[in-house]
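Removed: one protein chain of the complex. Kept in place: all other protein chains.
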Amino acid sequence: MEKINYRELGCESPRFWTGMGVMAFLILLALVSVYHMEHNGHYVTGMTNQIVWGLPHVFAIFLIVAASGALNVASIGSVFGGPMYKPLGRFSSILAIALLAGGLMVLVLDLGRPDRLIIAMTKYNFKSIFAWNIYLYTGFFVIVGFYLWAMIDRKGKALYRPLGITAFLWRLALTTGTGSIFGFLVAREAYDAAIMAPMFIIMSFSYGLAFFIITLMAAYWWDDRKIGDVRIAKLRNLLGVFVAAVLYFATVYHLSNLYITQHHGIENFILLEGGVYTKMFWIGQVLIGGVIPLFLIYSPAFSASRFAVMAASVLVLVGGFFQIYVIVIGGQAFPMTLFPGKEVVESSFFDGMVNSYVPTLPEAMLGFGGVVVAMTIVAVAARMFPMLPDSLEDPDSI
Amino acid sequence: MSNRKQQPDMKRREFLTKSVIAASTATIAPGVLLTTADANAATKAASSNTRWGMLIYTNKCADGCSSCVSACEKENGIDLVKKPEGHSDAMWDEQRPQWIRKVKLKDTQTGMVSNLPLMCQHCEEAPCVDVCPTGASFKRADGIVMVDRHICIGCRYCMMACPYKARSFIHADVAEQVVESPRGKGCVEACNLCANRLDAGDGNTACAEACSKEGHNAIVFGDLKDPNSAVSKVLKQSHSRQLREDLKLNTAVRYTNV
Amino acid sequence: MSFFFALLFILASLVFVVGLTLKIIQYAKTPVPLKIVTTPAPVTKSGVVLRMFREVVFFESLFKSTKWTWIFSWVFHMALLLVLIRHLRYFIEPDAVPAVVWTLIELVQPFGMYAGFGMVLGLVGLFLRRVLVDRVRYISAPSDYLMLLMLGFIGFSGLMMTFVVHTDIVAIKQFFTFNGGQLPADFPLIIHLSLVALLMLIFPFSKLLHVPGIFFSPTRNQVDNPREKRHIVPWAKALEEEQN
Partner (left out) sequence: MHRLIDLKRVAVMMVASVLLSFATAAISDSTVVEGSKAAGMDKGGCVAPQMDMRRNHMEYLKHQRDEVVHKGDRSSKFALAECVNCHASKDKKGHPVPVNAKDQFCDSCHDYAAVNITCFQCHRKVPEEK
């Protein structure tokens, strides 16, 4: 195998600086939104006492889930010994760190009292999966950081594999933890399911890889470097498998819910009568996030098209966003059954009613700011450190 | 010259001795001194020999009456929470805090209509306490589930976990509060069974008091662990149940005829 | 006691300001006969400014040489910066500055509080480096240890006052702003202030002079353009003209 040279992304390009300028502006907008939300209180958002987690949480969970999946490429390279993936390990790790940082930023800045973040670091309730997640998240940064170091520094060579395995296991734990945030909510019919945790893992594989393909192709386009066809084909096929798996898990999740009579209400809501959530499920999650990408990936008509790979990845992300939206918001919009067999005639607290949620601009800007922060970290890191191989031309012998 | 630039008029020697005393007391853990502070106070700490709870006679709860709600709002200063200027009424209705609410139900099969007040059920195994990352959501020794708003970070996970939707998030600045019920933007709160009254030895909640004043007597409040309390006696005789019994939370608020 | 400390701090400030000024003048006057810039180096003046910025803010060259030393010293210096900004509150009257400035000083307080831990941690790391690494121990002079220990105790006594044994900070501020405050006779405060005064006294004669010194180091503050522009100091030029 020929030697791989890693090199920083070319930096003199005006494209880079224009891009950075745009991203800095978007981050600024996000910070202005945060100030607006914290100064006035959450009444300026669409969140209420009925829909308590809104768009920021959708963005945050989306990014956190994608973060652990982005590490997948590195894991395939070091844990499962895929030589084609090994040169991509560094970039995969930094992308994972960046996505997690972006997601956590959104999560933290949406808190009612972000000024008390220090309390979240000093006071723990170990029965709470949230408290565990704080450790899982910080641990992820540290472990992936070391993993990255072992990949870059020659001194770390001996630790490369052990760290790779640790990072891989930690990644699984992290996504399980994120999925469990919902799995533990016994009171809400939409969430009370053990399949939540494995479903989140497979979702993370899919979103993370989609993010990876998009950023990788964008970076190589930025710096006029080459990626070989075989590598693209490998990534494309992998994405196809993950997208299909996500669809499969979604089917199993809904089928098993349909089996439980108690859950017929929520299933009816999401699949048939939930209005915007039903549309998001069928059009957003299933069609845009599943069927069309699968078609783009597997149809012979697009087999040579890089644009199709890029488009499929973008659609996977859009569909994934809808999927999490349906889980988080749709799950809250459906009323909790407090009185089985009875119908609520009157309540000042909207009992028994489908709750409406209209996100406002500040929340959207905060959430989007998280994505931008992640992309900025990737761009800066790829420019400052040797993250990407000079060339990803296909090796001569495969 | 404003106040802050002025000096304490303590003499030098007094100053030195006192500061030595102060420094040493401060180092020997403030707790030792503090617990002995006010021996003749009327109040005692919450004890696990008590479990506060209530029974609600759904059939006695009158249609159209909401005196328990207004009593609660007055007692806990919820009526002092004002809608932010220029905000829409519909939106504010979904965002304003409510500790207790009246719910009117109709049986889908028989058409029987019933009324009941709904508030925090003070579960023994409270999901909100389990999920709170900082321990701000906690259960007192006497079974009251409440929020320590000094360490609540406003993540709203407890609101996601609560099966009764009993909790409210404070969505905007609150200009005025009552002394016994502090409240501010960015924290979650819920019914605390008028803990301030119980600590002062009152033994009844504002809602129960208002209900009997109205003549309905639909709410019986008291110590569930004391076999001689009014609530224990009526619970022993009437057929009551918990809301969402299937979750096995062992709530301290029980209902008849639901 | 207050009187003693007042005199001590006046003396210490004088020594600090005058000593530092003289040193800076000396540095500025020190001849730099040659271009000795360490390459790769920027070839433009703005490039040099940027390089000095990276050097001062990120400790770039230290980062490139030893990572451990970099981590500890960078953490220490950045934490020290926050702590110093936090201490501005003892010397500035709120009415004397624009409200925005005062709000910023208020905002930095919690960060400064916890930065104290970072500062002490960094110092402990640097101290352990001197003790545990053979090569470094061999070249360490007593004064190297002294500086670390002094700063460490300053940080430690400060943390004690912040978190354990509080003192009367209003009185301290009145003392330092000449509003007639008596210094509270608290043990950590006495330690803290004595050591700070001592540090100020020896600052102009110690290795701490690297603070102004970094800006005068010719290997970093020069532009790498010896071919484009001949580097010649005035006295050398005069000498040259004499010869011709």
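Which chain is which? They are A, B and C, in the order written, and residues in each are numbered from 1.
The criterion applied here is as follows: contacts are C-beta pairs under 8 Å (C-beta built on N, C-alpha and C of every residue); 3 or more make two chains touch, one makes a residue touch a chain.
Remember, it's a predicted structure, so these values are computed and weren't measured experimentally.
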Which displayed chains the unshown chain touches: B, C
Candidates B:A46, B:A62 or B:L247 - the one touching the absent chain: B:A46
Selected from B:H122, B:R167, B:R183 or B:R244 as touching the chain missing from the view: B:R183
Subunit B residues touching the omitted chain (full complex): 2-4, 6-10, 15, 18-19, 22-23, 25-26, 30-31, 34-35, 37-39, 41, 43-46, 138, 140-142, 144, 146, 148-150, 173-174, 176-179, 182-185, 187, 195-196, 198-200
Residue ranges of subunit C at the interface with the undisplayed chain: 2-3, 6, 10, 13-14, 17-18, 21, 89, 93-94, 102, 105-106, 109, 166-171, 173, 178-182, 184
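In this section, only the chains that are shown with their structure count from here on.
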Chain whose mean Cα position lies farthest from subunit A: C
Euclidean distance of C-alpha centroids - subunit B vs subunit C, Å: 52
Distance from the mean Cα position of subunit C to that of subunit A, given in whole angstrom: 43
Rounded Å distance, subunit A centre to subunit B centre (Cα mean): 38
Interface residues, subunit B side, partner subunit A - complex: 69, 84, 87, 91-98, 101-109, 113-114, 118, 127, 129-135, 151-157, 159-165, 167-173, 185-188, 243-244, 247, 258
Residue ranges of subunit A in contact with subunit B within the complex: 38, 40-43, 47-50, 52-53, 111-114, 116-117, 119-120, 123-125, 127-131, 134, 181, 184-188, 332, 336, 338-339, 341-351, 355
